[in-house]
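What you see is the complex with one protein chain gone and the rest in place.
Chain naming follows the written order as A, B and C, and within any one chain the residues start at number 1.
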Amino acid sequence: MILTLKPQATKKDIDSICDRIKKIGFSPHISKGKSVTVIGVIGPNAILKKEIFEAMEMVAFITPISKPYKLVSREFKKDDTIIDVRGLKIGGEEILVVAGPCSVETKEILFEIAKSVKESGARMIRGGAFKPRTSPYAFQGLGEKGLKYLAEARSITGLPVVTEVMNINHVKLVSEYADIIQIGARNMQNFDLLKEVGKSKRPILLKRGLSATIEEFLMSAEYILSQGNYNVILCERGIRTFETATRFTLDLNAVPVIKKLTHLPVLVDPSHGVGVREFIPAMCKASIACGADGLLVEVHSCPEKAYSDGAQSLLPGQFAKMMAELKCVAEAVGRKL
Amino acid sequence: MILTLKPQATKKDIDSICDRIKKIGFSPHISKGKSVTVIGVIGPNAILKKEIFEAMEMVAFITPISKPYKLVSREFKKDDTIIDVRGLKIGGEEILVVAGPCSVETKEILFEIAKSVKESGARMIRGGAFKPRTSPYAFQGLGEKGLKYLAEARSITGLPVVTEVMNINHVKLVSEYADIIQIGARNMQNFDLLKEVGKSKRPILLKRGLSATIEEFLMSAEYILSQGNYNVILCERGIRTFETATRFTLDLNAVPVIKKLTHLPVLVDPSHGVGVREFIPAMCKASIACGADGLLVEVHSCPEKAYSDGAQSLLPGQFAKMMAELKCVAEAVGRKL
Amino acid sequence: MILTLKPQATKKDIDSICDRIKKIGFSPHISKGKSVTVIGVIGPNAILKKEIFEAMEMVAFITPISKPYKLVSREFKKDDTIIDVRGLKIGGEEILVVAGPCSVETKEILFEIAKSVKESGARMIRGGAFKPRTSPYAFQGLGEKGLKYLAEARSITGLPVVTEVMNINHVKLVSEYADIIQIGARNMQNFDLLKEVGKSKRPILLKRGLSATIEEFLMSAEYILSQGNYNVILCERGIRTFETATRFTLDLNAVPVIKKLTHLPVLVDPSHGVGVREFIPAMCKASIACGADGLLVEVHSCPEKAYSDGAQSLLPGQFAKMMAELKCVAEAVGRKL
Partner (left out) sequence: MILTLKPQATKKDIDSICDRIKKIGFSPHISKGKSVTVIGVIGPNAILKKEIFEAMEMVAFITPISKPYKLVSREFKKDDTIIDVRGLKIGGEEILVVAGPCSVETKEILFEIAKSVKESGARMIRGGAFKPRTSPYAFQGLGEKGLKYLAEARSITGLPVVTEVMNINHVKLVSEYADIIQIGARNMQNFDLLKEVGKSKRPILLKRGLSATIEEFLMSAEYILSQGNYNVILCERGIRTFETATRFTLDLNAVPVIKKLTHLPVLVDPSHGVGVREFIPAMCKASIACGADGLLVEVHSCPEKAYSDGAQSLLPGQFAKMMAELKCVAEAVGRKL
C-alpha cells in the first residue's frame, strides 16, 4: 500500500505516520519528491489495514498495490479450479447448464420439468425449497418437503441438485439433500451464513449481490474459502441500474474480469438478469461467448401457474430449442455442451 | 390491480384470464374499450398475486392500485408512530441524535466517547459489537464482551443503547443488552433475521439496503410488523450510485417520501451516507430540514486508532459544535433538539 | 393511455377530467369498478400528452398502452431496416466490423491502422476528427484536417468511413467526408443536433447516452427519423453504473430488447463499454452472440502514443486474432463475418 501525503505534511506528521506503521507491524518506506512525500507500507497483508490510514488527516491518497482477497486470487492459485460434482466437472472444457423451476411447488410439476430439461441436455437441476421473497405474504417455499422432492427428482433423473440456503440453522439440513448449496444475491453479504457454508463439505454457488462490486463479490467468496471450503462457484445474475426495460442489468463484463482475477468457475443466470422470457436465449448465448463456465436457467412447464418468477421462465420447448443453439456457440468458442 | 391486455387478446384469452382470477379467489371486472380491454382484479390483497399475471402472455401492463405493504402504510395507521425507549420518544416533536463509535473497541474509549456525546446532547449511544465486514480478515467485533461494555456505558451515562444483530441465533443475546436492535443495510433482505426480530419485544432500527428501492425497504419493515413487532424505526444511510466523490449517495428524497407512505419514524445516518468527516455536519442539517426524526452519527475520540470507519467519524469537538447548529435548524422546522 | 383515478375522486372530478380529455382532442372512455374508476384516453398519439395527466391531482396511475415513438417502432415497420453504404449492407446477414483509432492523429498512423484492420477483415474505418473531451485542455481533434486524412484512408483502402459530428454547424462539412455520421453518447440528447442530422442524406450512427434508458435512446432516434432521415444505426456503448472494475457497464441486454422494439440495426462498441483492452475480445464475441449487427472497435498500432483512449485500443495483432474468433461465433448464430 502506498500513501501519498498532502503537500502541507510536516516532518513531524511524517514521523508520526511512520511510527504508527511500525506499531501495527509494517515497515515504512519514505520517498520525498519535489512536491509530495510518498510512504510505502511494507509487509504481508498491509492492505487489510487500509482503514487506519484513510482516517489520517495528512494522507491524501492511498494506492493499494495488492488485492484485499488472497485465496480466491489467481496469484494464490494460477490454474482454473475445476469442481467435481458426482462426476460432472464445473469449470472445465464443458459448459454446465443447470435448469429447473424457480421454486419447488408440487412433486408432479418438478419431476415433469426435471425429466424434460434432462432430455434437452441440462446436466443439473435447480429449484428453491427456501425462497427469499420481498413480501412476507408471498409463497416462502416448501421447506424440507421441497428438499425431499428435489432428492427424488435426482433419483429419477440422475441429475445433481442445486438449491438455496437462507438461514444459518438450515445449512446442515440443506447439505443432506443438495449437491451444491446456493447463496442467493440478497445474502451475498450475510457474513455469518458465508462462514457457516464455509465449514460445509458441499460446493457453494455464490450469487453476486444486486449492487455488489466485483471486488466485494470476491471478498464474499473469500469468506467461504477462508473457512476451508475451496469449492466455490461464482454466479453473475444482474446488477441494479437505472434501466427499467429489463428486470436487472446482466453485467457480462463481469465474466472476463472475474475469470482474470480468480481461479474459480463462473456461471451466469440470465433468467434473473434480464427477467423477460423472450430475451433469455440471446443472453445465454452471450454468456457462453464471453467465457462463462455455465448457465442457470429457469424452466417451467406452465409459467402462468408458477408460484414465483413465471414471467422469466422458459417453456420446455423454448429451452430445448435454445440448448441446440447454445451447443453451436459453445463449440465456436472451443467449449463443449 | 388492473390488467391491460394486448390488442390481439381474443375472447377466449379473456375468458381464460377471468377463470384464473376467479380460481385464485378474486373477481374480474372487464371493461372493453375501442382498442384495448382492461380487467380489474377485485379482492383484498390482489396485488400480492401480481406475479401470476406477469407471466401471462396476453397481459401487456399491470397497474397496481394498492401497495404491496399493509401494516407499515399510512392507510393502515394514519397517525405517526411514536416509539418509547426508556422514556425517550422517537418520532415525536423532538429530534433524536444517536451517537457513538462505529465499533466497540475498548471499555475506556467507549466510555470516554459516551460521556462526551452525552454532554453535547446525544440522547442515545450507538456502537457495534457484531460487525459486518467486507473482508473476513478485518476486525469482526468484540461480540458479547462488546455488548457488556455497551450496557456499562448505559449505566454510566443513563443513555439507551443501539447495537446491531447479524445472526439469527444472537437475537436473544443482543436483546438482553440493547434497547434498540439494529438490522444493518446488508441484512435488509435477510428475511429469516427480519422474522426473528419481528418476534422480539425490542424496537428495531432497520437500515435501508445499498440498492433497495423505497418499496422494498418498506416491505422489509412489513416482515417485522407482520410478526407482531410494531416498533420499527427506518433509517436512510445512502444508496449506491455511480458517484465516487462520496462513499454512498445519501438519498434525502427518501425522507419525505417515506414519511408520506408510512407512519413509522425515520432516522438518517449521514456518517455512512457521505462517508467523509467534513461533509457530515452539512448533511445532518439537511436531514433535519427535510423532516427526519433523528440522526445516527459516528463519533470517535481518536479516529486514526478506530478499528473501522475512522475516516467518517467526527471528533468530539466537531460533534459538539454541530449539535449547537442542529438545534437552530430543528427549531427552524418546528422541532426540538 | 389509461388513467386510474384515486379512490376519493368525485363525480365532479371525473367530469372535469373528461372535459379536459375532450378539449385536447381525445375521447374519454369511463369504466367504474367497485373501488376504482378507470378512464381510457382514446385517440392517435394520446401518449404524447401524458404530462398533462400526470399533473392532475386525482390521477393515481397512468398506464401507457402505446409507445411514445412511432417511426422507429416495429409496429410502424415490421421488417429489419438494412442500410446500404457503398455496397455494404448494415443490418443484414453479415456482421459489420468498424475499426480504427479513437482519434485521427497523423496521416501515417491512420493509414497504417486502416490498412491493417482491412487486412484482418474490418469493413469500415472509424476515427475521430472532432473529439468530445471531458477536459478543455485535452486534445480536441484535428478538425477538417482529420476529415481529409479519413477520406484519404478511404481512397487507399476502399473502406467507408465513420466519424463523429459534435457541432450543428459542422454537419455539412462532416457529410462531405464521412460515409456515416456518428452522434456520440454525450450528444444523444443534443436535440438540435439530432434535428440537423435528420436533414442530412448520410446514415447516422447514434450512440446511447451514458444514462439513457432504452426508451429515451429510441426517442432520440425518432428525432432523426422525424426529420426524414430513416437511415439510423443504433449503438450500445456502455452505461454508467456503480461498478468500477470496468470503465462503463456494457449493457448487452439492450441488444435483444432494441431488436424487438425497433427495425433499426444495432451495433455494439465494447471498446468504450468495458474500457480495458484485454476484456474487449470476450465482449465482442458476446455482442455477436446476442444478436448485434456489428461492432465498433478501437485499434491502435501504438496505444501508448495514442492521444486518447490508448488503454482500450487493441493492437493490430490482437485485432486480427479476435476477428478469426468472431467469425466462428457469427457462424454459430447464423451470421457471416
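Just so we're on the same page, contacts are C-beta pairs under 8 Å (C-beta built on N, C-alpha and C of every residue); 3 or more make two chains touch, one makes a residue touch a chain.
Small disclaimer: the values here were computed from a predicted structure and weren't measured.
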Listed residues B:Val104, B:Ile288 or B:Ala311, member touching the removed chain: B:Ile288
From C:Ser226, C:Ser301 or C:Gln318, residue that would touch the chain that is not displayed: C:Ser226
From C:Gly43, C:Pro64, C:Gly92 or C:Gly310, residue that would touch the chain that is not displayed: C:Gly310
Contact set of chain B toward the excluded chain (per top definition): 211, 213-215, 239, 241-246, 249-257, 260, 273-274, 276, 278-279, 282-283, 285-291, 325, 328-329, 331-333
Hidden partner chain, residues of chain C it touches: 20, 45, 48, 51-52, 54-57, 68-69, 132-138, 166-169, 186-187, 189-192, 194-195, 209-211, 216, 219, 222-223, 226, 240, 303-311, 313
For chain A, the residues touching the chain missing from this view: 2, 4, 29, 31, 33-36, 38, 40, 42, 60-61, 63-65, 240-242, 244
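As a working rule, only the chains that are shown with their structure count from here on.
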Mean-CA-position distance for chain C and chain B (Å): 39
Distance from the mean Cα position of chain B to that of chain A, given in whole angstrom: 26
Where chain A and chain C are represented by their mean Cα positions, the distance between them in whole Å: 31
Where chain C touches two or more other chains at once, by residue number: 241-242, 244
